[in-house]
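For this view, one protein chain was removed and the others were kept in their places.
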Amino acid sequence: MDPASITPADLRQLLAFVAEAISRKEAELNALDAAIGDGDHGITMRVGFTAVNAKISGLPDAAGIDAIFRESGIAFMGATGGAIGVLLGKMLMAAGAALKGRPEIGPAEFRILLDAMESTLVSTGKARPGDKTMLDAVHAANDAVKAENPSGEELVPMMELAGRSALRAAQDTAQMLPHAGRASRLGERALGHPDPGAVSFSVFLTAMAEWAQQTSRHGA
Amino acid sequence: MDPASITPADLRQLLAFVAEAISRKEAELNALDAAIGDGDHGITMRVGFTAVNAKISGLPDAAGIDAIFRESGIAFMGATGGAIGVLLGKMLMAAGAALKGRPEIGPAEFRILLDAMESTLVSTGKARPGDKTMLDAVHAANDAVKAENPSGEELVPMMELAGRSALRAAQDTAQMLPHAGRASRLGERALGHPDPGAVSFSVFLTAMAEWAQQTSRHGA
Amino acid sequence: MKKLVNDPNAAAAEALEGLALAYPQYLRKIEGLTAVVRKDAPVRGKVAVLTGGGSGHEPMFAGFVGPGWADASVAGNIFTSPPPPPIYETAKAVDGGAGVLFLYGNYAGDVLNFDMAAEMLTEEGIQVSTVRVADDVASAPSEKRNERRGIAGDFFVIKVASARAEERAALAEVTAAAQKANDRTRSMGVALTSCVIPVSGRPIFEISDQEMEIGMGLHGEPGVVRGPMTTANRVAQDMIGRILGDLPAKQGDEVAILVNGLGATPLSELFIMFRATRQLLEDAGLLVWRAYVGNFASSLDMAGCSLTLLQLDSELKRLLSAPAASPAFVQEG
Partner (left out) sequence: MKKLVNDPNAAAAEALEGLALAYPQYLRKIEGLTAVVRKDAPVRGKVAVLTGGGSGHEPMFAGFVGPGWADASVAGNIFTSPPPPPIYETAKAVDGGAGVLFLYGNYAGDVLNFDMAAEMLTEEGIQVSTVRVADDVASAPSEKRNERRGIAGDFFVIKVASARAEERAALAEVTAAAQKANDRTRSMGVALTSCVIPVSGRPIFEISDQEMEIGMGLHGEPGVVRGPMTTANRVAQDMIGRILGDLPAKQGDEVAILVNGLGATPLSELFIMFRATRQLLEDAGLLVWRAYVGNFASSLDMAGCSLTLLQLDSELKRLLSAPAASPAFVQEG
């Protein structure tokens, strides 16, 4: 591949790679969710990404970046349920809508993608940064690629930065108290445990970056 | 006491002593019953003898041997339920009926008592020796005091002989297969486990003998 | 042991009290006895159906007392038949002049106590007849069917007999209906864990985390085969195989089926077991006329379930579908 961009064909492979990464984390995500929620987050993520892959392989070859994201979102939302189903489903759909007409994902598109995801997550889930949700990871990644410019305008480093930032933010959620209005059920006991949705979003971004990095090295 | 006989007043004490002995064996009897039955035999025996004691303490001072046994049987049967409730209840009532008019329990009365108990058990429970039931202990005790005459006609040795014989017979039930007609539910798995009812009857007789022995020593 | 009880020795009595306090629309407790009777007992001119046995099988037996169901249930301690006096007193309280049918599981202790009570009643001129439920295929070979113990099959036999009594049939007819239901009922259980008796606080048998025991009785009586835990479909196949090997049902016959939870198995698993069972019955050419899924005859907090089949005819269908209302089962006309 051209390390500077991701074509629709690349995106299919990338999402399959992400699905595998998520599957490998199933037990870990369940355990995180068990600590502060109901223990199903890993199952839900695995089911959702399995559906995404099934859906993608049925799409016509001509499907563009926008269609692939939109259909992924519809598939994810329709297969999973749970909070994450609607949230991540809508985020994927929003990414598709925001990338309408773009033939490939380059650095600019990656920024658009993260920004669309964050704003959809906020408008749907009504959480704020610091509430100990997936938003903390999304927000950190989006902020990082917006604000910093560590290696110019190259896609792979940008993706890596996003993944790293999301991961760090996810880990930091362990120190947060869940926002009372949303998750009073957790209380003080949530302290010390990271938010499973934040962790799984960082897995999503990290896997994307890893795929891009591996592919660009192979391609290079 | 006169070691050669048990008065109605003695009998009250003796039954209180038996009740305590049974209570101490509660867990053990439950465990034996758990191995081949439903695990309640110790509870039932304890409940039954507690009721016997309560009943006895309410009897008029003039109550004779016969009345004490009869009322014990009624109390036992009414308080417990289970197979053992009717069987031992009727056995105690039968002992009372058989000892009607006898002012004390001497060697002759002890023989009558065991014989009445065995025949009532057989007619009510319809088991046969070797069926792995309480009858095996009752039968062995009755047989022993009928057949043997180890120390002349003295009550305490006779009671000890009965207790020993019942205990040995109870232990021997471990080697028996339950009679199919009665306890097919047990099957081969009952092998190696003694019958709880046989064991509890041997506790009953052993405690009687122990009380008599202790009392006669103290009295001597 | 963690149980929501107070004095463990009083658990059976308190559970019965709670049942009676919760469901005054169907039944009431007899003061001073561990027994409940239909709210409107005695029903003049109607045969009274009296059931009962050891406690620990809730909602069996007391949960099946009410109009269209039994007239009375007498409870013993946990897993222990009630003694004769309360059976006798309760029978007298529900006798409406047409006699009393004793219906209970076929266990030595119950037989002795209920028989003794029947004797006492007969002496007083009250007509008593008895049917002992003997549905557990695991407990004796078919040549010795009358020696089998009773498990969840009580549900069908009590329902049928009670409905027949409600039709104002005579004691002999009610007895015959109960006997017919009993003759056509077969059950098989499977246990995944032991129950714990409140007083002893300990499991009544050992079973590993990988094992199950097919054919285990409602009081932990040993079953027919202990083996590794497997899927619901395979468990159902084994159990239904044993039942159909015993029940003289042929292709096209109608059956009622009861999937009964033993106490600690959630309804979701019972539905999965029903799904498997129904398929097996269909494969065997039998028609499921009606199904009942839930906790009907439990074994304290044992995990596992039992399957019960009743081979129907038109009389049994009429009686099973007759209206009935009790704490554990309400059915419209």
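A, B and C are the chain letters, set down in written order, and residue numbers restart from 1 in every chain.
We adopt the following convention: contacts are C-beta pairs under 8 Å (C-beta built on N, C-alpha and C of every residue); 3 or more make two chains touch, one makes a residue touch a chain.
All figures in this text were calculated on a predicted structure; none of them were measured in a lab.
> What chains on display are touched by the one that is not shown?
A, C
> Which of C:Ala70, C:Met116, C:Leu300 or C:Leu319 touches the chain that is not shown?
Candidates C:Ala70, C:Met116, C:Leu300 or C:Leu319; residue touching the omitted chain: C:Leu300.
> If you put the missing chain back, which residues of chain A would it touch?
27, 30, 34, 37-40, 42-44, 47, 77-87, 89, 124-125, 180-187, 189
> List every residue of chain C that touches the chain not included in the displayed model.
1-6, 11-12, 14-19, 21-23, 25, 55-56, 58-59, 63, 192-193, 209-210, 212, 229, 231-233, 235, 259, 263-276, 278, 290-293, 295, 298, 300-301, 303, 305, 323, 325, 327, 330-332
Just so we're on the same page, only the chains that are shown with their structure count from here on.
> Chains touching chain A and chain B alike, please list them.
none
> Farthest chain from chain B, going by the mean of C-alpha atoms per chain?
A
> On a C-alpha centroid basis, what's the spacing between chain A and chain B, in Å?
So the centre of chain A lies 76 Å away from the centre of chain B.
> Chain B to chain C: how many Å between their CA centres?
33
> Residues touching two or more other chains, restricted to chain C: which are they?
Nothing qualifies.
> At least two partner chains per residue is the criterion; list those residues in chain B.
Residues of chain B never touch two or more of the other chains.
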